[in-house]
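Removed from the display is one protein chain of the complex; every other protein chain stays in position.
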Amino acid sequence: MVFSFIVIPLLVAAIMPLLGKISKKLIPDVLTNAALAFLLLNSILLIKPIFNQGSIIQNISWMGEKVNLQIALDSFNLFMLFTISLVSLAISLFSIDYLEHYGHKANFYALLLVMIAGMNGLVLVPDLFSIYLFLEVAAVASYALVAFGLGYDELEASFKYLMLSAVASAFALLSITIIFGMTSSLNFQDVARGLQDLSARYVIGVCLAFFIMGFGLKAALVPFHAWLPDAHPSAPAPISAMLSGLLIKVSGVYALFRIIYSVIGMTPVMSQVLMALGTISMVVAAFLALGQKDIKRMLAYSSISQVGYIVLGLAIGTPLGIAGGLFHLFNHAVAKGLLFLNSGSIQHITGTRNLEELGGLGKRVPLTAGTNLVGSLSIAGVPPLAGFWSKLVIIMALIQAKQMGYALIAILASILTLWYYLLIQRRAFFGQMNEKWSHIKEAPFWMSAANVILALICILVGIFFTPVFKTWISPAAEALARGVQQVMMWGI
Amino acid sequence: MIIQIILLVGLVIFAGLAILAKDLLKAALSLAVASLFLGIIFFRLSAPYAGVFEISVVAGLITVLFALTISLTRKNDQVQEARLVKIAFPLFFILFLIIDGLVMKSLLLKVPALPAGPEAGTFGQVLWKQRTFDLIAQIGVILAGVLAVLALFRKKEEDKDE
Amino acid sequence: MTAMTLLWPIIFPAAVAILFFLIPTRVRFVREVLAVISSTVLLYLGFALFSLKELSLTTNWLGMGINFDLRLYHFSAFILLALSGFLFLICLYSTVKMKDHPRVREYYGYVFLAAAFSNGAVLSNNFILLIFFWEALLITTYALVTIGLKPTSHRTAVKSLIIGGFCDFSMILGIGLLWASTGTLTMNQVHVEPHGLAVAAFILMMIGAIGKAGAMPFHTWIPDAALDAPVTFMAFMPASFEKLLGIYLLARISLDFFQLKVGSSMAMVLMIIGAATIVLAVFMALIQKDFKKLLSFHAISQVGYMILGIGTAIPIGIAGGIFHMINHAMYKTGLFLSSGSVEHRAGTTELKKLGGLAREMPWTAFGFSVCALAISGVWPLNGFVSKEMVFHGALETGYPIFAIAAWVGAIFTFASFLKAGHSVFFGPRSTEIPKTKESEAPIVLPILILAALCITFGVYNKLPLQNFIQPILSGQAEAQGSLDLTTHALNLFNPVAGVSILCLIIALGIHFYGWNRGGKKAYLASEPIHQLIGLKQLYNLSEARFFDLYEQGVKFLQWLARILFQFIDRPIDFIYEKVITAIGRSLTGLLQKAHNGQYANYLAWTIGGLLVVIWIILQLLR
Partner (left out) sequence: MKVETISLLTIFIPILGSLLVPLAGIISPRLRSIWSVLIGGLTAALPLTLIPQALKGGEIIFSKSLALGLDFILVIDPLSIFMSIVSSFIGFLIIIYSLGYMHHDENQNEYYLMVIMFIGSMMGLVYSANLVFIYLFWEIIAIACWRLIGFYRQKDYVLKADKAFLMTFGGAVVMLLGFIIIYGQTGTFNLVAMRGVAIPGSAVLLILFGMFSKSATVPLHTWLPDAGVAPTTVTALLHAAVLVKIGVYAYARLFLYTFKIPEGWQQAIILMAVISSLVAAGAATVENDFKRILAYSTISQIGYIFLGLSIANPTAISGGLLYILMHGLAKAGLFLCAGIVIHSTHKRDIREMGGLIKTMPITAISFLICAFSVIGLPPLGGFFSKLLVILGTVQANQVWVAALALFTAVLTMFYLMRVFALVFLGDLKISAPEKTTSMVGVVSVLAVLSILAGLFIAYPMKLVQMATTQISWWLK
């Protein structure tokens, strides 16, 4: 039941505040994690049908009456669903222990679930305006979550995020309206068909520019990125993980590329523009990350940089490039989720995120240090971890597409990436122990467990990249690479 | 037409204020007003549902939320604004307006086959029959908003520990 | 006897050497007995192989034409015999001289290892095998010099190592060139007309050969070693083994591998080196105040004769050179051994402190005198014969200047030995050393044997010349008809011999003039020449090691190393350490400054970015 991806979290979220009154901790913990585990299971169970059928279209009737409630699932959004479910489960596991000192777990979980519902909805709907709306669902929840700590900085960051986000949504909406104006429909299939019949290159070009700006801001592409380094570090660690690991990818990358590939159709021009944007993000953010003292801020910039990679891969337009981009999306979701959770562990353990104050933690907190290392190296693209393969595929695709320059920059940017991740390693874990931290203890069970799970995924995907690639990435990439044809096949 | 222009000007002014205001609270309020203007414009442009959402989502819930929260947790540190920023933003903004005016006009001329008008039927019918999903989404938004209220206005007992 | 017999001269001493390393230092006598017995066995082996004349052994080794290829023929058999003879004498001598040395265990080990390597080098018929044994001698030389246990011993050892290394590396290069041009590494298959690259190959291989022999300018470690190394080593290595090997190879290079033509440029090079070595080294020898050091300079100077002789490329000259090699090995070993005998008893070798020892050490004095007269070329000793041959050869080339240089060498050789003998054994008894007596038999015996050999090879010069030398030159001689090397031997009545005798008389004059001027102190006999204007300054510079190519070379190496380090290595590191990080940091700083937390600013970028994107898209669409 595909619809459950939206409904279950929404329902659970709705009852959560009430349940929270009954039991402050246990019930919200169990319920949330159960719901998310169910979703993960669900997404795994869907693999086979999708593998066989290619895509699933569901029309839901409401009390016998046929209403316009339609869901389209193909291997691409199944891949996204799986990623969302997986990472969010890890995050909610982490929250069990982490949220102890924030209190109001029920509220937190409710918002988290709404956000997940929003993302799931965004991924599932085959309709431009619905995309916009679910985008807002996820966004609104995220505004609140960013400010969850209620400090002035958090609120300011959240407000900034809100402001810029609103501008972005507005432009995305503007673009949607223009398209609606041209085709009189919002449904992917109709729009795709309509746009094919029209010859309106320039208008579509401008629409795309608006989309790039709108979704690019959500995805935090340079120069639309500036909200992210404030918003992500301000949020509680699980939320940072959520935002960096999932939200920017779902509401930014997924939406943008779903529309570009499946609705409008990829053109060399778009490819050029997006590759350039991706590359700029990659490099600029990498340099910015270098100068950060706050772990989370550095990770936030790193997210921008890695989104640059993802966009670069997806924008190449070849099946291999898309596969690389998607693979990196997954790997980055896992690894960045891991790293943000890990930063939460660090903060929980030491009470600070300032790299200058940390040092030599590796000895006292081997699990945190080890998982951090795995995540860092995975993102930096050091084999045999997962991130290596995705970067490899992206660069392979770039070379295949005869984009030597981009390939070189991507390579050099990965050196920068390793550079700043080594900074974290050196200052926080690897170096000499700061005397201050000689009595610290390892993070609580669930926090470490979440870290370890994600780290294991990084490693296992690296080692068993072939089955992962064949069952998950390749079909998803093919679905996207079929372009407009994919939507036409749905036959809505 | 005059109303339209007034609304547009108001939108621009308040949007600008929202961005330029040093005080977070004022900025939030400006944003709310700007969103309200936008919603009205949507309505007037025969896009009722867009208007509804605009007002409910942005103008209504969120901004007010923020305004309230910020007013509760105000801090007195003044944010330094670089002069460059003061110049750069209006510059870009004006540039955008000009280009927008020029480009959009020519673009709109090129838009082929503009449809006759909004879909038939009342607002409710449209919403129910054709945009059912949006309704769910809307529920989600409202739920999010409610939860946000709960979260942001929670008792701050535990916060004191921090 | 099978071909495997050829392995014996190599494996046997090597095995004995390992045995020596295993015998603990505490154990006495066993070592000495073992040394004498095994060197006797080797001597026997030398005779046995000499009687065989022709034998060869080839087994696959490294592939690519690098075979383990040993070949015994008259020349190598002769050198092999000589080597084992000297080894025997040295061992005999060492039994007493080195008995109480703290590192006696290693000493014998290295001596026998050196013997094994030398035998291998002589027998090898493959260039790679040759250089293998040849270069391996560096290690034993190094080790033996350090056994001197003086504070500067190691420095000298390193000096010998580096000089030797330089020469041997040159030889490797030469071998490489030779291989590249001939395509074979088997020594008896290589016969090259020297022109083009082969000239370079010749020069490089020649450096290897004369470097081993200790010719200028690769000599400078020998005088240092004279003081720092055990005297037995001096007798063993620079006096006999290295000369034999170096000149053996030089002869083979000039005769076999490259057919040296009379007066060809390479022959000239050799002769110039020879002549220069004779004169310069003898001038250095003359002024020395230490017995061993004086001898060591002569060891260098005499090499000049051999090189000069071979460089003439005239049979009589070559024969003279080779004959001089064996003669020199005999008398120079004898001389070093007698200096060792003096050191053994008197405890010092400084000429100033010694004097009038002849009465107490008559046999040593006798042995010394015979060897000294032989090296000075006094009729009828072996030195006279071989020097005459070299003079004749040099004159026949048509460049009398070389003969003159040789004669100058002869003058000062004799002068310096007059000085040495006079101040050590004759003249008034020195008061600085206590009363002493003759050394033990194992020390005196080798000296006397060598002295006797000097006389024998002089008087019965036909014996060595016809048995040993003539076969070597048979190939060379074919072109020039019958070969009789003994024509000039002991013939006093020809102009060349006349000049030689005149030289000796001049030397006597110089010595007694100096002796008189120096207040009848024999060790000051060379002072008039030492203080000569012009020469004095040169001597001073030389004492300051200004002419020591090694010292200058080391300075150059250090300078070069600093240049490489400061101007290549450090700047490269600077790029990684400073420049790249600085670039990264400044870029980061620049970008960070832009992120000032103002969302107006951020919004400006957003909208600016949008405009740019629109513009680019429209541009691209056009």
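Per-chain residue numbering starts at 1, and chain names A, B and C are given in the order in which the chains are listed.
In this section, contacts are C-beta pairs under 8 Å (C-beta built on N, C-alpha and C of every residue); 3 or more make two chains touch, one makes a residue touch a chain.
Because the structure is a prediction, the values reported are computed rather than measured.
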Chains in view that touch the one left out, judged over the entire complex: A, C
Of C:135, C:228, C:343 or C:388, the residue in touch with the unshown chain: C:135
Contacting the left-out chain in the complete assembly, out of C:36, C:52, C:200 or C:549: C:200
Which residue of A:15, A:415 or A:460 touches the chain not shown here: A:415
From A:37, A:396, A:452 or A:488, residue that would touch the chain that is not displayed: A:396
Chain not shown, touching residues in chain C: 60-64, 117, 128, 131-133, 135-136, 138-139, 154-155, 158, 161-162, 165-166, 169-170, 172-173, 175-177, 179-180, 197, 200, 554, 557-558, 560-566, 568-569, 572-573, 576-577
Those residues of chain A which, in the complete complex, touch the missing chain: 320, 360, 363, 377, 380-384, 388, 392-393, 395-396, 399-400, 402, 404, 407-408, 411-412, 414-415, 418-419, 422-423, 425-426, 430-433, 465-466, 469-470, 474
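As a working rule, only the chains that are shown with their structure count from here on.
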Chain-level touch network, classified as line, ring, star, complete or other: complete
Top chain pair, ranked by how many C-beta pairs fall in contact: A-B
Chain B and chain C, separation of their C-alpha mean positions in angstrom: 97
Between chain C and chain A, distance of the C-alpha-averaged centres to the nearest whole Å: 78
Whole-Å gap between the CA centroids of chain A and chain B: 25
Touching two or more other chains - residues of chain C: 597, 599, 601, 603, 608, 610, 614
Shared-contact residues (touching 2 or more other chains) in chain B: 19, 103
Interfacial residue positions of chain A with respect to chain B in the complex: 6, 10, 13-14, 17, 62, 67-70, 101-104, 107-108, 110-111, 114-115, 117-118, 121, 125, 127, 129-130, 133-134, 136-137, 140-141, 143-145, 147-152, 155-156, 158-159, 162-163, 166, 169-170, 173, 177-178, 181-182, 184, 198-200, 202-203, 206
Partner chain C, residues of chain A touching it in the complex: 160, 163-164, 167-168, 171, 201-202, 205-206, 208-210, 212-213, 216-217, 222-224, 226-227, 229-230, 269-270, 272-273, 276-277, 284, 287-288, 290-291, 416, 419
Residues on chain C engaged by chain B in the complex (per definition of touch): 596-601, 603-604, 607-608, 610-611, 614
